[in-house]
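Here the complex is missing a single protein chain, while all its other protein chains stay put.
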Amino acid sequence: MKECKIGVYVCNCGTNIAKVVNVEEVVESLGKMDGVVVARSYKYMCSNPGQEMIVQDIKNLGLNRVVVAACSPRMHEPTFRKALENAGINPYFLEMANIREQCSWVHDDAIEATEKARVLTSAAVRRVKYHEPLEKRSVPMCPATLVLGGGVAGLAAALELGDAGQQVYLVERENRLGGNVGRVDLTAPYLDSARDLLTEFITRANQNPKITVMIQSKLVELGGYVGNFQARVEDAQGDIIELAVGSVVVCTGYKEFDASRIKSLAYGWLPNVITSFELEGMIRKGKILTKEGNVPQYVALIHCVGSRSLEYHPYCSRVCCMTALKYAHEIKSAIPKSYVSDVYIDMHAFGKGCEDFYRRSTEAKTMFLMYEKGHPPRIREAGPDDDCGMFIWVKEQLSGEEIEIPADLVVLMVGMEPREDSEAVAHLVNISRDKHGWFIESHPKLDPVATTTDGVFIAGACSSPKDIPDTVAQARAAAARILAKIAKGEIWADAVYAEVDEDLCSGCRVCNELCPYTAVEYDKVKKRSHVIYAMCKACGACVAACPSGAIKARHFTDQQIFAQIEGVLPWHSNHVS
Amino acid sequence: MAFEPRIVGFLCNWCSYTGADLAGTSRVKYPFNVRIIRVMCSARIDPTFILKALSDGADGVLVCGCHPGDCHYVEGNYKAMRRYALLKKTLRSLGVEEDRVRLEWVSASEGVRFGEVIADMTEKIRKLGPNRIKAELILDKAER
Amino acid sequence: MSIQKKIGVYIYENGKEGKGIIDCRAIAEYAKGLPQVDRVTLFSEPKKLNPLVLADEFKKAGLNRIVIAGESPGYFKPAFTRAMAEAGGDPEEVRIASFREHGVGLEGPTDRAKAVVACAVFGIPFGLAAVPGKVPVNPATLVIGGGVAGIQAALEIADAGYKVYLVERLGTIGGHMAMFDKTFPTLDCAACILTPKMVAVGQHPNIELMVLADVQDVTGRPGAYQVKVLKYTGRVDAKACVACNACAEACPVSVPSEFDVGIANRKAIYIPFPQAVPNTYIIDGANCTYVQSEGKKCGACMKKCAKDAIHFDTKDELVEFEVGNIIVATGYDTFDARRLERYNYGVLPNVLTSLEFERLTNASGPTGGKIVVKTKKLNKRTKTEEWVFDQENPKPKAVAIIHCVGSRDQNFNPYCSRVCCMYSLKFGHLVREKLPDAACYEYYIDMRAFGKGYEEFFERIKDEGVHVVRGRSAKVVAHGDRMMIRGEDIIHETLIELPVDMVLLAVGLQATADAERLANMLGIERVQDGWFSELEYNVEPTSTERGGIFVAGVCQGPKDIPDTVAQAAAVAAKVLKSIVSGSIQGSRHRLTLLDIEQRAMSLAV
Amino acid sequence: MADKKLQIALYWGAGCGGCDVAVLDTNEFILDVAALADIRLWPIAVDGKYKDVEHMQDGELDLTLYNGAVRNSENEEIAKLLRQKSKIMVAFGSCAHMGGIPGLANLCKKEEIFKTAYLDNPSIESRNQVVPYPQTKVEVGELEIPTFYKRVYKLDAIVPVDYYVPGCPPAPHQIKTVLLAVVGGKLPPRGSVVGASDRAVCDECQRKKNEKKVSKFYRPWQIIQDFDTCLMEQGILCAGSATRGGCGVRCPNTGQGCRGCYGPMPNVKDQGAKLLSAVSSVIDSKDPKEIERILAGIPDFVSMAYRFGLPASMLQRSFQQ
Partner (left out) sequence: MAVRVNPKLIDELEYFGAQDVIKCYHCGNCSATCTHSDEVFVFPRRSMRYLQMGLKTKLETSIEPWLCYYCGQCSEQCPLGAEPGESMMSLRRWLISRYDFTGISRKFFKSTKLELLFVILIALLAGIGFLFYGFGHGDIHVYDGANAFLPSHFIHAFDLWLAAAMFLFLGMNIFRMWYFIMIKSGGVHIPWWLYIKKFYLLPWHFFTQKRYAECESKIKSKVFMPWLVHLGLMLGYVIMLVLVMIFLHRLQSGPEIDWSVHALAYLATVGLLIGTIYMVKGRIKKEQVQYQKSQGSDWIFLVLLMIIVVTGVFQHICHRLGMEMIANITYVIHLMAVVPWLLRMPFTKWAHMLYRPLAMYFAGIRKNALVLEKEGAPISQPIRQAA
C-alpha cells in the first residue's frame, strides 16, 4: 500500500462548531498524528473556497486521504467526495467526523466537546488509512414504469410518463380508476368539477397506447432493483403477470378516518350524523336529506374528526377545512333556507384562493364556531319539543361560552389516514413508514417524492394528506425523476456494496437467506455465494453473519471499523480504577 | 477525577444516526460520553465489534437501529435483535455486566429520545464503574 | 347517445360582461344554436336561485341535461343539482362551463367562453377537447430565478442530460432560502441543505448559470423561444478571483447588504455571502466611487488586487439564445411592513421583519447568530447616530411575534401567505432556544400548521414555553426603553399589554415588483393578487396558457419549501416530457372556437 | 541442510498430551523423522532435561513443536527457553494455537479451579484442605512448584510464534507437511497457519446445504439426523462454517457438529463471535420471546463457541466478579 498522506480539515461551520469546540486545538492535535500531512480549519468547509482548499492541498501536497471534521456525513459527504474527485483522487478516500450534530450541537462544555471532537476526528484518521478506492458501476435502465394506484396521483404520473412515450403499467386495486377523488363532485376553492377532471385523466390514460391500465389488480411481488425491477401483478382473473419495469411510483392514497371511533360524535348511533364522504354522495345526487327524508334546516359541519387529536391522529389532514367550507357553500346553495354551522379549531385556508373562499363563506352567513383542540364537540339527541334533531355541545373559544348548536344533519369532516394495506405495500416495494403509517420520503424538503429505495417513488396522499394540486405536483415530480433516468438510459449503482471473497467462501449458505434484496446468490456449481452488486444496498447483514469472514462490506470493512473503534477509545491513564 | 464512562455507539445510518443528527439539529443536550460509529444497518454490527470495543476499554456499547418494522433494509434490525439476544447470553457467561451492552431502537425522529437513552446509559454505567476488561487483562499479564 | 338530450343552458352574468370583456348575450345566442339545446337562460342574481323553482322549470321543459356557464359556475351547481333531483332527472347531467377554470379572459374571451360552453353541452371535459397541436421542441430550457425552485428545476433537467440556462437577477443563486437560518418543522439548517444543491448547480456541466442577469425579451413560439438576456457586469474576472477579500477590505464604501436585508453592511465590492454560487466578488456600480466618478476617484480595490481580477472597463453583455421551454421561478417579495403604521416598523428600531430576524439569528449574520436588540451607536464616518446590532448588545427579555402582517387583510394582501405561521413558530423555538430566560409571545389568528409534521411542531413549540396568544395584536408603541404591545387574548378573554424588547413581524409574501413586466413579456396571466396564473387550478398547477412556459414555486402562490420543490420537479417533468417525446404542446389560446367545437363533437359521438 | 540433521524439540505444555500422541499417529513416518532429525527434547518419548536445553546455543534448535497452552510458570519458562533456542517455533495443536480445551478454564477463577480439583473433587480424600502453593516451607527449606497462573494463555501470548498447526489434535498429514516444509526449506510466510485450508470446514463437508432457517436447536442425540443435510439446518450446532477446514470433516462425518478445533478463518478475529453471529442469523423468528425460547435450546453457548479458542478470543476470559 502506498504511504498514507492524510489531510485533516476541521470546519468551524460559522460558529456552529467553533463556538463550543476549540477548533484550533483539534487541528493542532490532529496535525501530530501519524500519517497526517496537513491539518487545517476553515469557516465553512462546504463552501467553494473550503472545498478549493482541499483540492489545492491534494494537488500540491499529494494527499491521498482526506478527513473532514464537520457536520453529519449525511449532509455533506457527497460534497466533499465531489471535491476529492475534482482533485483527481478517488472520492472514497474521504472520511468525515461528525463534530457538529454529535458534538458541538449537543454538548455545552467546551473542554469535553473539544476532546470529543478530537477523538472523533482521530478515529476518522485511523479509519481513513484503510479506505480503498471504489468505483461506481452502471446497470441498464428499463424504461417502463409501474404505477401503483389509479387515483389522481397515479393517473397524473402515468399520463406524464405515457405522454413522454414511455411504457406505463397502471395498477389499480378497485374496479375503477379515480380513487378518492372519484367520490367528489366539486373541488374547493373554485368549485371546479372533479368529475370533468377525472374524466379527462381517465380518458387520456385509456387512450394512451403506452399506458396499460390494469384494474382489479394488485402487485404481489416486486423483485429486482432500480432500473431492473420484476413485478408480479395479479390481474382481475387471478392470473399473475410478470412485468419488467425500471421504476415504481407508489400512489396508493389514503382512506378516511373511521368516525365511529370517536364515541362523543355518535357516528353510527345517531342516524343523521354522517361523514363528509356521505354528504358528498348526497350532494352529487342532489338530495341532501336526513335519514327521515326531510330537508334539514340546521346543518352542522364538524372539523378535525380524527385529525389534530391527541387520541387519534395528531396531524392535520390538510384538506378538510376547505372541503368543509365547500360543503357550507353547497348546502346553503342547495337549501337556501338552511342554517349552516361550522365547528372548527383553526381555519386552515392557506392555499391559493382559499382565504377568499373562506371570506365568501362567512358572507354567506355560515356560523363559524371554534372549539379547542383536545376538547371535541359532543352530540346529543334533541328533545321532542325542539325544532331540531340534535344538539352539538361545544366550548366555544372565541366567545368563551359553552354552547349548543342545533342540527338536523351533522357532517363529520373525517381526516385522512394511511390505508390498511400501507404496511403490506411498504414491505412489497421496500419503503419505510412513519409512526402514523404514511410512507416516508427520502428528504422532506429536498426530495419529497423519492424514497430510501432507489427507483421507488411516492406521490400524493400516501405520504401525507394533501390536496389535488399538491398531489398532481408530486406525481409529476416523481415522473420527472423517472424521465431523467430514462433519458440517461442507465443507472449508476453506488460504489458501496458487499462482495464475497470466493477464495474464502465455503458455501455454507448462512448468508443467502439473510439478504432482503436477494442480492446474495448461491452458485450451485461452484458451491460459492456471490453478491449481485446492483441489487446490493450495502446493509451489511451478510457481512456480519458470514462465519468465514468471506464477505466484505466495501467502505465498511471490519478493518475500517476496528480502526475506528480503536480511535474512539484512547487509553486514558485516569481511566483505570 | 470523576469517572466518566466512555460509550461506543454503533448506529444504523438511516434511523438512529439520523436520530442522533436530529438530536443535534434540535440541540438536545446529552452527555458527551458517547462516541458514535456509523454503520449502514444494525445488522452490519458484527458481535466482534462489540467484543472489540469492550476489550479495547469501552465502558459501554450501545447498538441502535430502526424500530422493529421500520428497517430501511426491511428486517436488518431483527437480525441485530437475534444476535443481540445470543450475545447477551454469551456476555453473561463471560462475566460482563448486563448494562454495559445495550440495544435500543431509535428512529430518525427520536432525537430527544436518543439524548435520553444516552443520558440513561451514561448514568447506569457511571454507577457500574469502569469496564475492567482491559485493565484486568493488563493485570493478568503483570501478575503472570 | 341513448336518449335524445334536451339541454338547458344557464348563463350567469356578473357584471364583468357589461364592461365588454365577455359578451354573455352573444354566448347565449351561440348556445341556442348548439344541437339539442332547448333553452338558454341568463341570470344575474344567484342569491335568488331557488332549486324548487328551477325544478319546476326543468320538469315543465323536460330538460335532461343542464349546463351552467359563467365565471365560476360551480358556485351555483348544488342548487341546480338539487333542482335536477327534485325534477326527477339525473343529477350527473348537471354540467358546468367554468370561464375562470378554462382561462377565459385572454385573447378572444367570448370565443373561448363559447368553446367552454360547447364542450359542456357536448358533455366533454374542456381539457380533452382543447388540446393544442404539437410542435417540435428545442431541448434547451431557460429557468428564470435561482431560488430553491429554480435550482431544483434546473438540476432535475440538467441531471437528465439537457442544457439549462439559469438566469438570476442577483449576484448569487440561493434566493430567500439561502438567507434562512433553519427550516421548519425539522429545523435543519437551510444553508446546509441548500448549499450542496447550489454547488451542484455551479458545477453542473449542463447548466449555464447567469447571475446579475435579466431576461430582456422573449419571442417565438412554444418549443422555440428566442431569449435575450442582459448580463450585467460584476467587473471582476471570476476565473482570476481567488476570493481573498483584499478588495473588500480596501473598499471605503459601506452600504446595507441585500443579503442581510439591511441589518448589516457590505462594501461596494463584495461577495453576497460566503457560500455564494458563483463564489465571485461583484462591484456594485451604483455605489462604487470609481464607477460613479467615471474613474476619477478611488479604485482602491483595483490597486489591492494581487491577481488583477478587477476590470472596471468590462461592459454589460447581451446574449441571445433559443430554448424550447421556459420555467418562471421568480419567487416573491415580502410585504413592506411600513405600510402597517400601527406596528411602527421603521420607527421603532427593534421592530424587525421576519427576514431581518432570519439574518439576525443566522450564524453567518451580523451578530453570529446571537439574538440581541439594536442599540444606538455613533457612526464615526457620518457622525450620525445609528441603530445597530452588535454582538455585545443586551439580549431581549421578551419577544413578541405578530402573525399575518399584511396577510389575510383586505386592506393589504387578502390571501394567506401560507408559511408565516410555521416560520413564526420556528422563531419562537429559536428565541426560546437561544434565550431560555426570554419570554416569547406569538400573536396569531388561525394557526395554520397543515403540513407533514407541522402540527407536531406546533405542539412542541408550545411545550418549549412559547406563549401563543390567539388574537392579532393591534399596535406596538414605545414604552421607555422598551416597547408596549397591545392585543386581545381571545381565548383567555382579556386584553393584554406587554412590555417587550423585540417585535418580529411575520410579514406575508407578495408577488415580486417586476412580476407584471415579466408577465407582459412572456404573455402569461396574473391573478388579482399578483401571482402568476396556472392553467388549471387542480391538474395543471404549473402550466400556463402558453405552451412551454411554466411557473414553479412561490411566484405561482405562496408555498413552503417541500411544496416548492415538488412543484419545481413537476415542472421539470413537463419539460422532460416534451424533450423526451421530441415535441411540445402549443399554446392553448391559439385554438379557434371551431377547433374545439369540432373536437368536442367528435368526442361526443 | 541435507548434511546436517534437523535439530528438533517437542514440548508438552498445558494440554492432554494428545498432540504428542498424534505425532506417533504418523506411523512409520516417525522413522523418517528419526532419520531426518535429532530429537533434542521430547519429554513424553525421549529422555532430555531442561538443563540440556538451557545449555544450547540460541537458535541451535531448528524447530520446536510446542503443544499445549500456557497455564503455569513452568509452561512459560520452557516456552521462552525453547523460543530462545529455536529458529522456528510452531504452536502445535489447538491448545498452543488458541488455548484449546484448557482455555475453557478461563471461564472460571483460579480459586474455583482449585476448589473443584483439590477440595470438592469426589475422587480425592474428603478432608483434603491443601491446594498447591508455589512455595512451601518445609523443614529442609523451601519447596517450589510451578506457579499456577490466574488464567490460561495461548502460546503466542507468551512468545512469538512462527507457525501454527491447528487441530485437536493435528492430523498426521499436517505434521508431515510441517516437517517436510522445514526440511525442504519451503516455508510459508511467518505467522501462517500450516496444514489447514483457507476455507471453512463446510467446503469439504459433503452434506447438502440450503438456505437456513432454524426454529429449534437440538443436541445431536435429541433427533434422528439426516446425514445428507447440513447439520445447522437440522438445528444441530456445528462450528464448521466458522472453522478452518483441513481436518477432513472428522466430526460432522460422524454425525457430530464441528467443534471448531481448527480455529477461526484467516480474516476472523474472534471465532466465537462469528459463530454467534452466524447461528443467531439463522434463527427463524422476529418475536423476542420466541427468540429466547429458541436460544434456550443452546445450553452453554460460550463453551461451544469458544471450545478451543477462549484465550485467543477478544475477551480472553471471564470477568465474573
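Observations
Which chain is which? They are A, B, C and D, in the order written, and residues in each are numbered from 1.
Please note the rule applied: contacts are C-beta pairs under 8 Å (C-beta built on N, C-alpha and C of every residue); 3 or more make two chains touch, one makes a residue touch a chain.
As the structure is a computational prediction, the values presented were derived from the model and not from experiment.
Of the chains on view, those touched by the hidden chain across the whole complex are A, C.
The residue from C:K59, C:H467, C:R526 or C:R590 that touches the chain not shown here is C:H467. Of the listed residues C:H204, C:K475, C:R526 or C:R590, the one in contact with the hidden chain in the full complex is C:K475. The residue touching the chain not shown here, chosen from C:D237, C:D489, C:D514 or C:D529, is C:D489. Listed for chain C, the residues touching the missing chain in the whole complex are 342, 404, 408-412, 439, 441, 445-446, 465, 467, 469-475, 486-490, 492-498.
By the touch definition given at the top, chain A reaches the unshown chain through residues 298, 339, 341, 347, 358-359, 362-363, 365, 367-370, 391, 393, 396, 398-406.
Please note the rule applied: only the chains that are shown with their structure count from here on.
The centroid of the Cα atoms in chain C and the matching centroid in chain D are 75 Å apart. If you average the CA atoms of chain B and of chain D, the two centres end up 32 Å from each other. Counting partner chains per residue, chain D has residues 268-269, 274, 277, 281 touching two or more of them. In chain B, the residues that reach two or more other chains under the touch definition are 25, 27, 46-48, 52, 75, 79, 83, 132. Chain C contributes residues 49-51, 72, 74-79, 81-86, 91-92, 94-96, 98, 100-101, 125-128, 152, 156-157, 159-162, 183, 186, 188-189, 192-193, 195-197, 199, 202-203, 243, 274-275, 277-279, 363-364, 368-369, 408, 414-416, 418, 446-456, 459, 470, 490-491, 493, 527, 531, 534, 536-542, 556-558, 561-563, 565-574, 576-581 to its touches with chain A in the complex.
Those residues of chain A lying in contact with chain D across their complex are 501, 503-510, 512-514, 522, 527, 541, 544-550, 558, 562. Within the complex formed with chain B, the residues of chain A that make contact are 72-74, 98, 100-103, 105-109, 112-113, 115-116, 119-120, 123, 423, 427, 430, 432-435, 452, 496, 514, 516-517, 537-541, 543-545, 553, 556, 558, 561-562, 564-566, 568-569, 571, 574-577.
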